[in-house]
Structure formats: C-alpha cells, structure tokens
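A single protein chain has been omitted; all remaining protein chains appear in their positions.
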Amino acid sequence: MTDFDPTSVPYRERERSVTMEPMREEPVSGTEAIAEGDRHDELLTINIGPHHPATHGVLRLLTTLEGEVVRDVKPIIGYVHTGIEKSCEDQQYWKAITFVERMDYLAYYFNAMAFCMAVEKLLDIEVPPRAQYLRVAHMELNRIASHLFAFATGALDIGAVTMLWWGCRDRDLVLDLFEMSSGQRMHTRYFQVGGVMEDIPPGWEQKTREFCKVMPQRLDQYLDLLDRNEIWMRRTKGTGIISQERALELGVTGPLLRATGHPWDLRKATPYSSYEHFDFDVPVGIHGDNYDRFKVRIEEVRESIKIVEQALDGLPEGPWITDNRKVALPPRHELATSMEALIHHFKLVTEGFRVPPGEAYAAVESPRGELGCFVVADGSAKPARVHVRDPSFVNLQSLPDMARDSLIADFIACVAMLDPILGGVDR
Amino acid sequence: MPDATGLELIAQRVRDKLGDESVTGTVFFRDQATLEVAPAALHDVLAYLRDEDDEPWTSLMSLHGCDYLPDEPRLGVHYQLLSMERTDRLNVKTRLGADDPRLPTVIDLFPTADFQEREVYDMFGVVFEGHPDHRRILMPEDYEGFPQRRDFPMGGEPVLYTFNEGKYPRWYD
Partner (left out) sequence: MEVTRTRVDDLRVRQLKAQQMLRGELAGKDLEEFVEERLLFTRFETAQNWARKNCLFPLGFGLACCAIEMITVIGSPRNDLARFGAEAIRFTPRQADLLILSGRVSIKMAPIIRRLYDQMLEPKWVISMGACASSAGMFNNYAVVAGADKFLPIDVYVPGCPPRPEALIYGIMKLQDKIMGTPGMGWRERYQAYGTEEKPEGTGVA
C-alpha cells in the first residue's frame, strides 16, 4: 500500500481538491508489472463528494487513484450530523420517537420500532397482538419501499435510468398506503410506545392486498429490464467482492452479509414482535459481489410481500395500543366520563410517562442490517441517553475493502449497492 | 440471552482467568446480561470472551458511550457482544472518570470497532490508545468540546416569540 496517508494533511488544507504524489518504483502488489512506457507516475488523491451525483447523500470519499484504479479510499462523514442523540435527552419519550425516526430516513418505521422496543423493555409492558401484526405489516411495507428506492438510485448510479422512474412509481404506491393509515407519507409517528397510534382505517386492508397483487409483476418487470442485461451483469457481477469472514469481522449485517452467504437475519434468529408466526424465507447469496446484493434485495421484496399478506390474513382483533394508561393515551370518549382518564391524559401530554431506571438495548432487522437502540432511563420523563447503532455506519467500514484495486466505475457500483443512508451514518 | 446464573458463571470464569479485580459487577435486568469490567482489564476480558471462553462471543455489534453525570465514575463505554451460533447477546461495560479517560483499543480483536471508537472519542472524549486513525468523525475536526457529555450545552438558538423578539437582533440588523 501507499505510504502517503491523505489524512495526514491538515484538515483545512484537505479542503482543497487535489494533491499529487510521486509514485514509488516498484509496482503495487496485485497488478501486473506495467511496461516502462505505460507507467502512471503519480498517485492522485481526490475528493469524491460531499456533493456528487453518485454518493447517496453527503458522503465524502477521499480516494487515492492510480490512473483509473482505486488504491485506497477513506470515507469522511459527518456532513449531516444533527445531534439527534443529544436532542433526545431533552425531550419526553414519545417526542423522542420523532427525532429517532429521522435518523435512517428511508426506514423510518424501523428506527421507531427499535426505540419503542427498548422503551417497552424498560417499562416491561406487553404489546397487544393486533398492534404487533400491524407493526409487522408496516415494517415490511417500509422494507419494500426502502429496497425499491435502493434499486432506483442504485441503478441510476450505474446508468440504468429507467429504473429510477419505475422504482419511484412503485414506491409512491407504498407511500399512499402509509398516508392512508397515518396521514403522512414519510416520518409518520405511527409506532408509539406500547403499540401503534391508531387503528387502520377501513379500506386499508383492501388497498394493501391490491398492492401485494400488483407488486410481484412489477418485480418481474424490473428483472426483465436488468437481470439479463449484459451491461448490468458486467457492471455488477464480480465487482465489489468481500469475503464472509471479513464481513463478519467488520460487523457488516443485513443484505450485504447475506449476499456473502451467511444467513443471519434477526427476524429469524431472535424473533421479535410476533415474527415467529410468519412463514418466510431468508434469501442468501453466494459470492458477495454486487450482483448478489441486488438479487438478495429483490428476493427480500418478494418475501416481504408474502409477510404482508400473511399479516393481513391473520390480523387479530383487539386493542391497538397497550391498556396501561400510564403509558398510552386513553381513548377520547373516556375523557368525558372518567376523571382518572382525564388525569392520565393530562400527565401524559404535559409531562410524559416516567420510566424506571435501567438500560436496554433492542435490535431490529432494518433493510440495511441490524438497527439497535440503546436507551438509558433515569426515572424521569426524559431519556438519559439514546444511542442508535446504525447499520449503515458499520457497513460503511467495509467500503475500503470492497473498493481496493478496482476501477472507479466498479467503485461507484459498490457504493450504489452498499446503500448507505447518510442520515443514519451521521445521526 | 444468558440467564442470571449463566451470567454469574461467565463472571466467575473471567475472574478465574484474569483475576478478581477485572470484573466489578454483573447486572441482569429485563433478560439482558451486563458484565461490568474494570478499564485496565478490558482488552483481556474481551479477548478471553472472544477466543477462550467455552461459549465464545465472536461479534461486536455495537460500541457506544454514555455519560452518567451525577454518578461517578462518569463516562461509561458499552460493548455489545453477539454470538451468532447461540443467538445470544452480552453487554460488557466499563466506567471511566472524565479527567483522563483512556481505554485500549479493541480493533485488533474486532475490526468493526474502527468508526465506533472514533465516534465515542468524538462525542465523549475517551481516548483509545492504539487506534490507527484517531480523529473526530462526526464533528468538524477542529471542533472543541465533546458534545454528548451532559454538561455540554445543547446549543441552538432561542425561539423567538412576540415577547422576546426585541431582545435578539436578527442577522440583517
């Protein structure tokens, strides 16, 4: 590897774009010895990003290039750091849900779910079965939407622009469903501690079933476009390979780990929120290259559609939020008749519920990997510490391994298929 | 999760191997096992848990810090370990004072700790000795202060209402 460490340049100096560095005499291991006349004599260290069409958000990649080959890449992050974790310490628990939702901004239900699971563990309350099934249905729909957006932007980066229109079109169908159940397309505050905010309206089930009928055909359309396409195969097959051991060492989870062949999925390994009632498979890849990641995501969308249909088929009757009035708001019709309900409502809205002291860590399987939420409670109505273990933050560490000694175009395909969401990376 | 007795057995095995003062306590709360470890023995405890224990914990899922301000020692660093074969989680916790918080890095054991240790340094000021790239990761690199500590002010701007907007000049004044 090179001796020159681009991060040894002082911070403000590095804000300039380009540095050049004369190369050593012997060729770098891994490439054939280049003939005298053809040798490139410098290593170019440039910035890709933070403003760049192909980085998914504001990610800055300090790449050291030798000609067109990437020798080293250092991701520099922090450009969307919003101090969400510190802001949560100042808010009541149910208000903190809105903050935590905006971390991984494509998988908003998963953020809220991890936080709610951790707080429910601390409070030691039970979530009613109807709420669990509704949570599963919404989370799987969000997984479908997130993967569709990943296909749309990933294919756009690789060059297949039609996929952008199709992916966004189908994602709009899912967002319509979210809007019907909770009123907002993104960042719905639908999951609350103890259940879901309110019951699904009549007609939601019908619309979701129609969506589930339409979606597999759409997936086949995407595969017709991309799967037998020579350009797509050449761009994604065999590029960005990472071995299973290295992925496990780096803490990579989610579709990237499953593409290398390791079938680790939290929905099957440590089932939460009644996932054990559903019958679905976990798609696993073989080589760990970009093509396998793409196929794993496609198959995951198919499995999610199956889960949504099963959730709708088996949706139990009952309350949609816990009955514990100290945690969940009482239904409004009780406020007119019961004094206690009024007092609970008042306390919950002004001060919020208090959580006994303790620490809890809860993990869910988000579309990018293991999303964990660590909550420390100190007995008051505000959390003392909220930390979210974001999957993209940890998956990004595998980017230098994937990209070493590959061409820039393959490197961009790696970033596209890695699917980092910078809101989660930077929090 | 290891249950309470399993946790005690793990603590006992670590004490046998590394000495009594390495494990300072165990907490078993809501089915979650936490092993509290002294900072000096941290690297050895994690190496033992990863390699030599009868029930090895091979993956580090999350490394995060916490500021327990009124309680001393003030800063806490948590290591969330996962064993994929047994689908088990164990939390290893150390507490440090805020005067000169230093910990050995665990990158040689778990390469996933790279970015996560930088984040703990950035947010809390815990120095990880031996980290190859010890710089701030989320804040700008010449930032002063460690934002996530409890005594760091929240920052931000005052919200302007009618009664106080006269007091704060706008940027165009």
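We just call them A and B in the order they show up, numbering each chain from 1.
Keep in mind that, in the parts below, a residue touches a chain if its C-beta (ideal position, glycine included) is under 8 Å from a C-beta of that chain, and two chains touch if they have at least 3 such contacts.
What you see is a predicted model; the values in this text were computed from it and never measured.
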Residue in contact with the excluded chain [from A:His52, A:Lys268 or A:His287]: A:His52
Residue of A:Arg135, A:Arg171 or A:Arg235 in touch with the missing chain, whole complex considered: A:Arg171
Residue numbers in subunit B that touch the chain omitted from display: 139-140, 147, 152-157, 159, 162-163, 165-166, 171
Touching residues (missing chain, whole complex) on subunit A: 50-53, 57-58, 78-84, 86-87, 98-99, 102, 105-106, 149, 152-153, 164-165, 167-169, 171-172, 185-187, 422-423, 426
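Note that only the chains that are shown with their structure count from here on.
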Centroid spacing, where centroids are CA-atom means, of subunit A and subunit B in whole angstrom: 23
Sites on subunit A touched by subunit B in the complex: 7, 11-12, 77-78, 81, 83, 85-87, 89-90, 121-122, 124, 248-252, 264, 269-270, 358-361, 363, 370, 372, 374, 376, 384-385, 387, 389, 393-394, 396-397, 426-427
In the complex, subunit B residues that touch subunit A: 29-32, 34, 58-62, 64-68, 78, 80, 84, 87, 89, 91, 110-112, 114-116, 119, 123, 133, 135-142, 147-148, 150, 152, 154-155
